[in-house]
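Here the complex is missing a single protein chain, while all its other protein chains stay put.
Take a look at chain A:
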Amino acid sequence: MAATPARLRAIHLYKELHRLGREYPDPSYDFNGRMRRLFEKNRELKDPEDIERALKLGEYIKNETMALYSLKKYRHLKRTYE
């Protein structure tokens, strides 16, 4: 498989999301499983615009998850220590 820039970006995104997903607070929500299925659903995309859209969606989910973690921690610390 050609190591196109899109493929490299997708792989990096997958690794980041996987690492984030390991710490998901709700054990009944299979973050990594769902994430993998979403990636696999889009594996045959050829149109650069579609690829870009899918990668942007992945980035969005990554940022939302990081915000979720930060907010959860902040709220817990505020409740416990103030």
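We take it that a contact is a pair of C-beta atoms (placed from the backbone, for glycine too) under 8 Å apart; a residue touches a chain by one contact, two chains touch by 3 or more; residues count from 1.
By definition in this document, contacts and distances are computed from a predicted model.
Considering only "Actin-related protein 2/3 complex subunit 4", "Probable electron transfer flavoprotein subunit beta", "Dynein regulatory complex subunit 7" or "histidine--tRNA ligase", the record for the omitted chain gives "Probable electron transfer flavoprotein subunit beta", by its UniProt protein name.
In the full complex, chain A makes contact with the omitted chain through residues 12, 15-16, 19, 25, 66, 69-70, 72-74, 76-78, 80-82.
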